[in-house]
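One structure is given below, represented as structure tokens, and several questions about it will come after.
All protein chains of the complex are present and in place, except for one that has been dropped.
Letters are used for the chains, namely A and B, taken in the order the chains are written, and counting of residues starts over at 1 for each.
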Amino acid sequence: MIVLFTDFGLAGPYTGQVKAVLCRLAPGVPVIDLFADAPSRDPRPAAYLLAAYAAWFPAGTVFLAVVDPGVGGARPAVALEADGRWFVGPGNGLMEIVQRRAARARLLEITWRPPSLSASFHGRDLFAPIAARLAKGEAIEADARPAGDGRRPDWPDDLAEIVYIDHYGNAMTGLRAERLPAEAWLVAAGRRVPPGVTFGAVAPGSPFWYRNSNGLAEIAVNMGRADQALGLSIGVPVGVET
Amino acid sequence: MIVLFTDFGLAGPYTGQVKAVLCRLAPGVPVIDLFADAPSRDPRPAAYLLAAYAAWFPAGTVFLAVVDPGVGGARPAVALEADGRWFVGPGNGLMEIVQRRAARARLLEITWRPPSLSASFHGRDLFAPIAARLAKGEAIEADARPAGDGRRPDWPDDLAEIVYIDHYGNAMTGLRAERLPAEAWLVAAGRRVPPGVTFGAVAPGSPFWYRNSNGLAEIAVNMGRADQALGLSIGVPVGVET
Partner (left out) sequence: MIVLFTDFGLAGPYTGQVKAVLCRLAPGVPVIDLFADAPSRDPRPAAYLLAAYAAWFPAGTVFLAVVDPGVGGARPAVALEADGRWFVGPGNGLMEIVQRRAARARLLEITWRPPSLSASFHGRDLFAPIAARLAKGEAIEADARPAGDGRRPDWPDDLAEIVYIDHYGNAMTGLRAERLPAEAWLVAAGRRVPPGVTFGAVAPGSPFWYRNSNGLAEIAVNMGRADQALGLSIGVPVGVET
């Protein structure tokens, strides 16, 4: 299975062209849209989101992970094998948290280049063909070498910021809930937010935080939009009161 | 075929994870996104939309229908067989209108629970696996019992409200057009709206209502957005003048 994690959007031409490449080069391999609205052109919050959601998928999954503001510039193209999953995309930190949390990982720099490479759409021209080959079980070692770059050792293990606003206005943090005391309160945009378990256990309109279905601490408002009610957006710092 | 009717959105992680489950448990079964923007957390208008659109699909179709504000609470999980179609989702009224209009129907409460059930994402953890089994033609009786709850006898047969705003700004009502006199006018947000047949038959900018391609009475504006022009949103009452 190939899983797409990008900031490409779905309605326009980017995801569709990537899928056309995958369909041609890896026919019959299912392609799943995981995120098409990952933090736009911002690999740091995206890295925590990718790590949290990739862990839910089984070994053998190939992730095409592209949040790539430096496309066409000097950042390397990389492929990361981490605990049996592959991640293909730009070497700009996007895979940093996946790699750091993996028991076994190796990072390769992709040296292969397609006959025709656009300056602005490596997702289609470079990363998708590599992902297709990995999904078919083909080796890419001949087209890659151990990567010496692309790591971000200065990034924290958990990110105390909002990293994603979902379709309902819920605000995901880059904090793993299992690392927080169950009774901790979160503080964001000047508001203290108590813990909760389910939406129905909280009064309509009340904010709470909970462990979401992929393990992140997430701030929500029952029957409301937390982003609007609390003034939350990607990058807003989150404090923990224990 | 498995058809998704949800308020999950497409760009974020919810629909993708549901599809990953379906792909793993029912490989090769086509999955169609019918609505990913059903009325958010509002099963009553969604019930009329689901009934109108499900009728277009052939017998044998399995609908994964999830608009579920009470997820993690006391509402039952249900599977409805209605005129040969299956509907899997929360027992919160979402299947009420489908069931009421069916010639033959039976409502089951799903008693099976997965080894790991998140508090907030039963679409992925509970409903998708059941839908996959039904799509493969497997019985679920062993994991279900006749449902004693989940009905909404007090809901009307047709809902005289706006139930959906589409991509163009057209406003669908919960009224079946075939139940209205062809020459009736609709009244919504203080505006009287005459009947029309096609967009091209009406002056640009003029509102009209017509029988949409799935049988609902729908208010539109030729070359404009009815929602903005008339101030329409989900829940706005609709009157009928005959």
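Convention: contacts are C-beta pairs under 8 Å (C-beta built on N, C-alpha and C of every residue); 3 or more make two chains touch, one makes a residue touch a chain.
From a predicted model like this one, the values you see are computed outputs, not experimental measurements.
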Among B:33, B:83 or B:143, residue touching the chain not depicted: B:33
Absent-chain contact - pick from A:1, A:23 or A:160: A:23
Selected from B:42, B:81 or B:166 as touching the chain missing from the view: B:166
Missing-chain contacts mapped onto chain A: 7-17, 19-20, 23-24, 27, 40-41, 69-74, 118-121, 124-125
Residues in chain B touching the chain absent from view: 1, 3, 9-10, 30, 32-37, 53, 56-58, 164, 166-168, 197-201, 210-214, 223
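Everything below uses one rule, namely that only the chains that are shown with their structure count from here on.
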Centroid spacing, where centroids are CA-atom means, of chain A and chain B in whole angstrom: 30
